[in-house]
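I'd like to ask some things about the structure below.
Left out: one protein chain. Kept in place: all the others.
All chains are identified by letter, namely A and B, in their written order; residue positions are counted from 1 within each chain.
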Amino acid sequence: MIVRKPLPRWADLILVPFLNLTLAFLISGLVVLIIGENPIEAVKILLFGAFGYGEGLGYTLHFATNFIFAGLAFSIASHAGQFNIGAEGQAYVAGLGAILVALALDQTHWLLVMPLAMIASAAIGGFWGFVPGYLAAKRGSHVVITTIMFNFIASAFMVYMLNRVLKQSDNMAPESATVVNAGRMPQLREWWDYFGYSPLNVMFFVAVAALIAAYILLWRTELGYKIRTMGQNPSAAHYAGISNSAIVMIAMTISGAVAGMIALNEVLGVQNRLVLDFVFGYGFVGIAVGLMGRNHPIGIALAALLFGALYQGGQELAFMMPAVTREMILVIQALVILFTGAMEGLFRRPLEMMFGMLEFSKSEKSDDAPASSKS
Amino acid sequence: MTDKSQANEQRSSGTAVSQNAAPQLAIELAGINKHFGPVHANKDIDLKVTRGTVHGIVGENGAGKTTLMSILYGFYTAETGRIFVDGKEVTIKDSSHALELGIGMVHQHFMLVDNFTVLENVILGAEDDALLQPSLDKARKVLAQLARDYELEVDPDALIEDLSVGGQQRVEILKALYRGAEILILDEPTGVLTPSEADHLFKVLETLRKQGKTILLITHKLREIMAITDDVSVMRQGAMVKTLETKNTDPAELAELMVGRRVLLRVDKGPSNPGDVKLEVRDLVVKDDMDITRVKGINFEVRAGEIVGIAGVSGNGQSDMLEAITGMRKADSGQLIVKGKEVVIKGDDGAAKLRDMSVAHVPEDRQELGLVVTFEQWENAILGYQDDDKYGKGAFLSIPAAREEANRHIEKYDIRPANNRLKAANFSGGNQQKIVLAREMSRNPDVLVVGQPTRGVDIGAIEFIHNQIVAMRDAGKAVLLVSVELDEIRSLADRILVMFDGHIVGEADPATATEAELGLLMAGVSADNAPESDKREANNKESAK
Partner (left out) sequence: MELFDSLILLLDSTVRLTVPLLLACLAGLYSERAGIFDIGLEGKMLAGAFGAAVVAALTGSAWLGLFAGIGVSVAMALVHGVASITFRGNQIISGVAINFLAAGLTTLLGQTWFRQGGRTPQLNGDARFNGFDFPFADQLAEVPVVGSIYSELLSGHNVLVYAAFFAVPITYFVLFRTRFGLRLRASGENPKAVDTAGVNVNMMRFKAVLITGILCGIAGAYLSTGMSSGFVKDMTAGRGFIALAALIFAKWMPVPALYACLLFGFLSALGNFMQGAELPIIGEVPVQLVQALPYILTVVLLAGFIGKAVGPKAGGIPYVKER
């Protein structure tokens, strides 16, 4: 009798994601072959572009900064059992907070602008996450559908704001005024020219701090305990006197607030003004990052770095191999989501069988397995 | 008459001659084995069922009855063993194959689509062709005929969700008969029925038997076995213990076979010494999530130093009452008074409020409520008490403090394996229950509310758990015990209240009440159907003594 066994911890945490990821990349390689390029050559270019020199590394880390925020946003909601695919819209509207603070305080000091812009972005992004959370908790709406709708509402709203409210009379393009002084996030290249022209800025450190803060929040505080309880078993949370509705709203608000940090990195770190669609899909990448990183800050850091490298290396690749356009990244992203998310069971079940068989051959003699509870 | 039932008639007229079994056998199972993970759910089962009889299968929860029947119905596949239907060996591939063989099953949880009509449910999977209308028309006629033959009246155009539970069960039976079932399996059919509905069901079964159908009745209620079956098979821990003719046995013998050995549930406990009233409910009315009134105005009180046991058949409002008392559910009306103070639940975090008032709660369903099975034992050791400063000051959580607490639980309550890093899912049922009990009892609460403390727990742990509950009483705690196990109530409680259909229908002294008396109360057959207020007075008088 062969029994499927729960996988050992190392296999669960490393082997399964590794196999899934490998498959995703193998198929990506196949796509590169189909469009007539050499995948191995492509990987070489990609790796060099992402890590080979200072400016490339700077870009990689800059992208990774966005992905850390997006991945954390997805994960924090996920820990509370909520599927927030609205990070894109939450980051987008948060841009308003960032730019308004920066424009107002452009003549002061970045040490003043940064915390205030962070608060403003977090507030607006958090609000954009809170509303779907509220509707889910109090009105029974489906978070997935509501956050999708909120992405589109955000998009229409921002087009309106940029065209009608923030647009400058001397500029045909729908964009806000430009910050020139204190409103700009200090670039790391100002202190360390190793990073070339890359827009890596102080928000990178905020992202690293956010990873640590998320870890502390989720595993070292009462609130985090409540969030995780809610996500794992809402009935048990209810039994434990934890308000399900409050936790959903809090988690969605935190999620939106964290997504809002992307706005600082992009609006005040790169563009220096508010432009259309500055989020550029980074919010959606957060889903892949969160899934791949198993909703754990360490995993998210690694996954964000991987995607940062893909985005930067991908640009280099598009330059060196024009056939491999930027959209290749989308394909890889899709495959990563597919294999580490939706088809997570692809290797899991065979592996469980395999480990079950190993276990079985070890304990063939004793027929009396310990009675285990229903799962 | 349908084509299928004609086919079945031919089959049952017995052209097939079996090589292994006498032709009058409708079903023969030989050497059936089935595992679920490490659990050996069916061990070498043999079973012979005579055509035209009602054959009972009894056993405790988890004895493997449902698994065996699901194998017969093609829902599960046995690993080894042979199945003969009408003397012919068959390999039942799936449910549709079982249906073709004339086997129908009425599941414990109805397999009906709530927002479909009765007709749609009846024809689902048994439609004659691609268009529905002809099948619907035919089904309407057949149902009318079946209603006349077997007193199975249902409105064919009603939506399932609008029918009573008894009505839904009739639809299940009709489904099976419509498909020409000659052999009907009923899994715990009376668990969800009111007594009058159950009586009606038995009349239907009687008629079916007269018409030559074979009925397999799965139940754990001995009364039903004695009342209706011709033969009875007893299962215990996945094995078939014995098959007997019903007229040659009695409930005592069956009970002994079911349990294996006479388990003496008598707990060593001295007389109770009731003190102040710690928990009181007045005219409590509670609705469930579907807005159905489950608790219909009940009154009782629990004093320090006594165990009040609530007996009753599962589903008579006990669960909703427990949730209301522990703050998980808002009462519709009435009062909940803890230590003299009225408690009003507002938000969805009422459970925290009751915990703050030193009311501990061991829930009925430990896996669904009492534990987060994906959490490690130490995380479960603080569930519900996560805000306590003992486990971290302010907003923070101190993992060392929580682990220390967990280790104390493990030591004092002998939780095995003694590893606080193990996920709750990996503990046995008894040890999972100990994790919950340890957490709730070690807080030294004034009031302990316990639901089904030993459901699915092995004998050794039962004894331990019972002793712990008595120890709480002796330490001067007010204990409210809700259990569907009458033996458990009788051996633990100092006073017994019987709950039926949302009412408390009687109070009994465990020392003097007989099982028969309690059984009658639990069945809703009380001597007097006095209004609730009179009983309340009676209760108060009783407890004032």
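The rule is short, and it goes like this: contacts are C-beta pairs under 8 Å (C-beta built on N, C-alpha and C of every residue); 3 or more make two chains touch, one makes a residue touch a chain.
Just so we're clear, the structure is a prediction, and the values are computed from it rather than from any experiment.
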item	value
Hidden partner chain, touching residue among A:13, A:246, A:330 or A:354	A:330
Residue of A:152, A:194 or A:319 touching the missing chain in the full complex	A:152
Contacting the left-out chain in the complete assembly, out of A:13, A:343 or A:357	A:343
For chain A, the residues touching the chain missing from this view	31, 34-36, 83, 85, 135, 139-142, 144-146, 148-150, 152-153, 156-157, 159-160, 163-164, 284, 287, 291, 323-325, 327-335, 337-338, 341-346, 374-375
In chain B, positions touching the absent partner	36, 73, 75-76, 94-99, 105, 107, 111-116, 120-121, 123-127, 129-133, 135, 175
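Throughout what follows, only the chains that are shown with their structure count from here on.
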item	value
Distance from the mean Cα position of chain B to that of chain A, given in whole angstrom	45
Complex contact set, residues of chain A against chain B	1, 3-4, 219-226, 228-229, 232-233, 235-236, 238-246, 369-375
Of all residues in chain B, those that touch chain A in their complex	35, 37-39, 79, 326-328, 347-355, 361, 363, 367-375, 379, 382-384, 386-387, 392, 395-397, 399, 425-429, 432, 456, 458
